[in-house]
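Only a single protein chain was left out; the remaining protein chains are all shown in position.
Each chain carries a letter (A and B) given by its place in the written order, and its residues are counted from 1.
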Amino acid sequence: MRTFLSRYGLILVLLILPVAYGIHDLQVDGNLTRLGENLKDGISNGAIWALVAIGYTLVYGIIELINFAHGDVFMIGSFVSFSFWSTLGLTLTSKGFGLFFGLLITLVIAMLACGTLNVLIERVAYRPLRNAPKLAPLITAVGFSFILQNVGLEWFGGSQRGVDDLINAQKTFTTIGGVTITHADVLAVAVTAPLVALLAWFVTSTRLGKAMRATAQEPEAARLMGVNVDTTISLTFLLGGIMAGAAGLIYALYQTTIWFFQGFQAGLIAFTAAVMGGIGNIQGAVLGGLIIGCIQQISDNRIGGEWTPAIVFAYLVLIMVFRPQGLLGEETREAG
Amino acid sequence: MSAIAAGLRDSRERFNQLPRRTIWAIGAVVLVLLILLPFAYQPASGFIDDCVTALAYVVMALGLNIVVGFAGLLDLGYVAFYAIGAYVIGWYGSGFFASINGSKGFHFVAESASHLPGIHINFLFILVIAALFAALAGTVIGLPTLRLRGDYIAIVTLAFGEITRVFAVNGTDIHPFGKNYPLTLGRQGITPIDPIDLPGLKAFDPLNLRPWYWFGLALVLLVLFVNFRLRDSRLGRAWIALREDEVAAASMGVPLVKTKLMAYATGAAFGGMAGAFLASYQNTVNADQFEFSFSIFVLAMVILGGLGSIWGVVLGAVALSFINSRLIPDVLNGVPHKIGLNFDLTELSFGIFGFLLVIMMVLKPEGLLPERRRQIEFEEGVGADEALYEARA
Partner (left out) sequence: MSDGATTSQPDRTAPAGANGGDGGSALILQSVAVGKVFGGLVAVDNVDFEIPRHSIVSIIGPNGAGKTTFFNMLTGLYKPSSGRIAFEDGDITGMRPDKITALGVARTFQNIRLFATMSGVENVMVGQHARMRAGLFGSILRLPRVRSEEARVEEHAREMLTYVGLRPGLHDQMAANLSYGDQRRVEIARALASDPKLLLLDEPTAGMNPNESARLTDFMETLRSDRGLTILLIEHDMKVVMGVSDRITVLDHGEKIAEGPPQEVRSDKRVVEAYLGKQEGE
């Protein structure tokens, strides 16, 4: 009974904002276009958060630790992307195949860089502390978060840095029902969807992917079956980092600004998404990302961006208290 | 690092073996030296300034030590209590509520501000009010965390810390006190703040740091006293039992909810008091002071010193405070230029902290002056972190 109530209670609470503003729009504008825009933006932003959230959820699923530095890995992804595409010579005048392949290579580079970075963090921050009290790896992760932020600070300075609008982010691609879909929206979804699908396929159908899932559920049993737990954990971090790297590139092209501090905020938003969807659950991370994206957009647009963090965190607290397993997770089992 | 720690451990062992009277005598001598310290410096000396700040941070670190060190509750949002303490004096010890009482102001044992508009309550009462408000906030923040596991507690407390910051920054736009008064003055800051004005004495002034130093020292002594008393009491044992094994603790009759909330509230109270003190000392309450990195700064002090170790935490707080205010800006700042690099080391301060945290946890997680117990915990991985059963509060 309680499970039922808490799941639908959560859904209800999530619906408050969109419904309230939907009604408001109907009264003021006579249509739902503005809400539609908010939701559309929410989905495309949310796609970015989904990618970052996947990193959190995979890592938590396998070692039950929050990778505090993950948001900053995402930030490095943006930084690496910008640096690389500038080095490649991509500018506002680039178009066509040159632009496409240039960005494709940038994507690969960003993914590799962030994947490697994440694995490095695992080796230095998590592996040596596997048997220490949970406090220890959390602290080292925070330490890494700070180090990465400082790297970002030194790299491109303390203020937000504009980057070339390579894909003409705000240009309308098409309009559906009065809602403008921009290039940025298309980019976000077009890159995220295949990546998520690829990851899902990897996790369900390949041997390594199954090893990951087995280790997440029963590390001892997996070990007995011959799974190399250490490698599997590193693989998980690698995949999470890859997703974050991709998210970093999309973010840079979408927002056309990068900032050393973007990872901290993104990290908390993405973590909220992961928890909301159900920690450990990839579909949950995606769903959570989209939902949080929408909440964030509605809040930015209606209440004011300066209040959004408070609203997102309030949701986080609510979820943690009333439904820690999120929308798609199961009630935590008590030990028998 | 290991050599320093080993050296400290040996000195500590030898120190502990001295007869009690000798220890007390040494303590008394040290205390007298500390009291006389300001006379070795100018009244407005930069060194004494750093000392005052360090004293305030010691109080905060001791507060956080109760939550994280004794009770084992991973609080990453301690800055919220600093903020609350600061805003208590911002509201009730300044000209913030300027129109109160027909602009004549409301005064309570506040001689020096007796003609100023606004609410001006004597600092000693402010300390109590700040402690109470913070303790209340600690209870509120603690409530949602009661059934959560370690890292989830970290995230929820972090979230509360951030929510507090958002309200501090954007408080200019909301008016809970009625039309004329916003919640806070955001980044611009509430200033000036009443200086400490003890009954019978002249109000402290910003040019003579000595009274501030002595007040801070007295505050530290008070907080130390409370800490030692609590550690060796029924409540202190309950906290440590809670940290070690929540399920066993509950089965032995320790009420989990009450004990956890008491840890949050007590730890928060210290943060609030230190917050009010710092606000008065710095003469401003500015939303920029309440960032997440501050929570980590205080946590780093506790970890560096040794979780749960009272003297260790004092050492950690003093060390980090001075590294932050002296070592990096003054001493090390010239180093990069000397080796041909072109950057300002202060910019790297939080990266350096990050590095320090990583090194600490990998090399010596039990801290510089570990509580003897903790050494066992970290060395042997002893102490149940995971509740085998979902302990019901």
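Brief remarks on what is shown
Operating definition for what follows: contacts are C-beta pairs under 8 Å (C-beta built on N, C-alpha and C of every residue); 3 or more make two chains touch, one makes a residue touch a chain.
As the structure is a computational prediction, the values presented were derived from the model and not from experiment.
Checked against the full complex, the candidates B:248, B:319 or B:362 give a single residue touching the omitted chain, namely B:248. Residue B:234 is the one among B:21, B:179 or B:234 that touches the chain not shown.
When you scan B:262, B:278 or B:360 for touch with the missing chain, the hit is B:262.
Listed by residue number, the positions of chain B touching the unshown chain are 225-226, 229-230, 233-238, 240-241, 244-245, 247-256, 262, 266, 372-374, 376-377, 380, 382-384, 388-389, 391-393.
Keep in mind that, in the parts below, only the chains that are shown with their structure count from here on.
Centroids built from CA atoms put chain B at 33 Å from chain A. Residues of chain A touching chain B in their complex: 64-66, 124-125, 128-129, 131-140, 142-151, 153-154, 264, 268, 271, 304, 306-307, 309-310, 313-314, 316-317, 320-321, 324, 332, 334-335.
Of all the residues in chain B, the ones that touch chain A in their complex are 68, 74, 76, 144, 147-152, 154-156, 158-160, 162-163, 166-167, 169-170, 173, 292-293, 296, 299, 303, 307, 343, 347-348, 350-358, 360-362, 365, 377-378, 381, 383, 385, 388-390.
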